[in-house]
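Structure, as C-alpha cells:
Omission of a single protein chain aside, the complex is shown with its protein chains in their original locations.
Now for chain A:
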Amino acid sequence: MTEATDLAERAGDRDPRIGLRAVAALRRLLERLESVQVRSARNQGWSWQEIAAELGVSRQAVHKKYGRQ
C-alpha cells in the first residue's frame, strides 16, 4: 500500500498524471457500477424504459449496452 499512499499524497501536488489516472480509474469503476445496478434492476423486474429514465439516457442506449447479457 506504500505506492498507493505515496500517490495519495502526491495528488495534492496537482500532478496531472495523478489527476488523469484518477479520472480514468473512476470511469472504469463507473462502468462496472452501472452494470451491477442495471443487472440488479432487471432481476427485480424493472423495464428497460424505467432503467433508462433513472440513468437519464434513452431506452435504446441501455438496451443496446446490456440487453444481451
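The definition used in the following text is that a contact is a pair of C-beta atoms (placed from the backbone, for glycine too) under 8 Å apart; a residue touches a chain by one contact, two chains touch by 3 or more; residues count from 1.
Rule of thumb we're sticking to: contacts and distances are computed from a predicted model.
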Looking at UniProt, which of "NADH-quinone oxidoreductase subunit J", "Branched-chain amino acid ABC transporter permease", "ATP phosphoribosyltransferase regulatory subunit" or "Clp protease N-terminal domain-containing protein" names the chain we cannot see?
"Clp protease N-terminal domain-containing protein"
Residue-wise, where is chain A in contact with the chain that is not depicted?
1, 3-12, 18-19, 21-22, 24-26, 28-29, 31-33, 35-36, 40, 69
